[in-house]
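With one protein chain removed, the remaining protein chains of the complex are shown where they sit.
Chain lettering (A, B and C) follows the sequence in which the chains are written, and residue indices restart at 1 in each chain.
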Amino acid sequence: MTEPGHTATGPRRGHIPTETRDALTRRLKRIEGQVRGLQKMVDDERYCADVMVQIASAQEALSGVGRILLQNHLEHCVTDAIKSGDPAESERVVGELMTLWTR
Amino acid sequence: MTEPGHTATGPRRGHIPTETRDALTRRLKRIEGQVRGLQKMVDDERYCADVMVQIASAQEALSGVGRILLQNHLEHCVTDAIKSGDPAESERVVGELMTLWTR
Amino acid sequence: MTEPGHTATGPRRGHIPTETRDALTRRLKRIEGQVRGLQKMVDDERYCADVMVQIASAQEALSGVGRILLQNHLEHCVTDAIKSGDPAESERVVGELMTLWTR
Partner (left out) sequence: MTEPGHTATGPRRGHIPTETRDALTRRLKRIEGQVRGLQKMVDDERYCADVMVQIASAQEALSGVGRILLQNHLEHCVTDAIKSGDPAESERVVGELMTLWTR
C-alpha cells in the first residue's frame, strides 16, 4: 500500500488540470528564455544594475508560477487530504505548507 | 559625450572581471537546467509541494547570482561613481541601489 | 445568521488555544520593546547600518509570530472550513491563504 501522494515505484504525483499545466509550461519556457537572456547580458558585460533588474524579474516570474501551484495545491491536494478525515494526512499537508511558507 | 555607464550606440556597460563572469555563467547555466527540470516536473504532474520546493530552490540560486552582481556593482560601478566626485553620478548610483533594494 | 468566522456585531473571531495565545503575547511584547529600542537608537543617532540590523531582527520576530498564527490557522480555521463540506467556505479560506502568501 502507498500513502496518498506517493506511488510505490516513483516520485509523488499531484493533480494539475491540463489547462493549469499548459499555463505553467508556457510561463516556465518564458522564464527559461529570461535565464538565457541573463547569460547573454553577463557575456556582454552589461551594467550590473541592469542585470540585477532582470534577475528580480525572473524571480518574480518564478513567484508567479509558485502562486499558480499553491492555488492548485490548496484546491486539490490540501483539500483532499483534509477531507479524507485521516488526521495523519491533515498533519502532513499542514506541515508541508508550513515548510513552503518559511522558504 | 556619453554618461558613465552608457555608450552612444547601445545598452549600458559595466565591469565584470573574467573570473566573476565565469562564475556567473556557470551558475546561470545550472539555473537554466533547474528551470527545464521544473518543466519536466510539471509535465510529469509531480506533487505540487515538491515542485514548489524546486521553485524556491531556483529563486534562491538566482538570489545567489544577484548577490555576486551586487558585490561587483558596489566594488566597481558604485565606488567609481562616488569617487568621480560628480554629485550627479553619486545620486544616480544611490537611486539605482534604492530601486534594487525595493525589488 | 452569520457566516462562520463572523459575528453579527463585530470583527471576525478565530480560535487560538490559550497556550498559543500566551506565546504570541510574550513575543509581541518583546517586539514592542524592540521597536522602542529602535526609537532610542534613532534618537541617539546610532550608525544606520546598526539600526538596519535591528529592523531586520524585528521583522524576523514578526515573521515568527506570523508562522505561529499560520500554523494555528491551518490546523483550526482552514481545517474546519474544508471539513464543513461547504464549497463556499473552502473557497474562502483558499482565497485568504493566497492573499496572505502574496503579501
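Methods note: a contact is a pair of C-beta atoms (placed from the backbone, for glycine too) under 8 Å apart; a residue touches a chain by one contact, two chains touch by 3 or more.
A quick note: this is a predicted structure, and the numbers were derived from the prediction, not measured.
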Considering the full assembly, with which of the depicted chains is the omitted chain in contact? B, C
Residues on chain C facing the left-out chain by the touch rule are 5, 11-16, 21, 24-25, 28-29, 31-32, 35-36, 38-39, 42-53, 55-56, 58-59, 62-63, 65-66, 69-70, 72-73, 76-77, 96-97, 99-100, 103
Against the hidden chain, chain B presents residues 67, 70-71, 74-75, 78-79, 82-83, 85, 90, 94, 97-98, 101-102
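Just so we're on the same page, only the chains that are shown with their structure count from here on.
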Here the gap between chain A and chain C, centre to centre from mean Cα coordinates and rounded to Å, is 24
Chain centres from averaged Cα atoms put chain A and chain B apart, in whole Å, by 22
In angstrom, rounded to a whole number, how far apart do the mean CA points of chain B and chain C lie? 33
Which parts of chain A, given as residue numbers and ranges, touch two or more other chains? 70, 97
